[in-house]
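Note that this complex is displayed minus one protein chain, with the remaining chains in position.
Now for subunit A:
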């Protein structure tokens, strides 16, 4: 479903990158209404454009998704995957195990943006997502995943509150996970936020800060966290069809840096995303629209350093 959603979501996101900007003449500082700043995006979606452009869902093997709407609000989804899955191994050797699974899902989307999504896989995993808007400003999200293996099941509750120019979120999860994040619009283009979390089972806590600067043409974000990660991203919308994105990740504990640059072409018949990495990795993802509701997917990932090659093809039928 992620692949099918991305093509539609891209068309929805790109024109609305300037959402919430009430004033078009942003050069005129005197006309800034400091009491009426736009509402920022949620803290977890700060890097949304960058993730959509630079991190498509690459896969290896065959992928087939079919979504059948039974109703205006209810739809069923069938999804098949056959291919190789990488098994994490100690040494430099890459171990791939062939795997295949079928996933059945049901989606209920109400017009009040109540959303219920359930999925079950043939390897015994079941997942559910619920999103419910209690009022215009307060919404609740629940994610749950149940697996056959013990101690691998997880569930998480999110309570979001959207104020005039701020958003706050409280997260409660199993394994005694508590998190809180908050983001506030400081100027019409800049939003700053922070988060804290506490993981009870491993007695870990963390704090992080993030900032997002967006204009009509560019979005820049910076994120720093006490899990020793610094992340800077930049997305530039060169035209309404093309955007270029880049990403810098620095881990000061392990002293590793990774820079990624990529392009995202949103044409009428296709969406093509390509990226190049400093880890010697090259990847491309193509979604081609063959017919109304029929998308053809091609995914390629070449890792020159580890000599790992992954190619996949697939089809997505239905919206």
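Rule of thumb we're sticking to: a residue touches a chain if its C-beta (ideal position, glycine included) is under 8 Å from a C-beta of that chain, and two chains touch if they have at least 3 such contacts; residues count from 1.
We take it that contacts and distances are computed from a predicted model.
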What is the protein name, per UniProt, of the chain that does not appear here: "Extra-large guanine nucleotide-binding protein 1", "S1 motif domain-containing protein", "AP-2 complex subunit alpha" or "Mitochondrial import receptor subunit TOM22"? "Mitochondrial import receptor subunit TOM22"
May I ask which residue of A:94, A:146, A:276 or A:317 touches the chain that does not appear here? A:276
Touching the hidden chain in the complete assembly: which of A:180, A:213, A:265 or A:296 does that? A:265
What subunit A residues would touch the chain not displayed? 263, 265, 267-270, 272, 274, 276, 282-284, 286, 298, 300, 302, 304
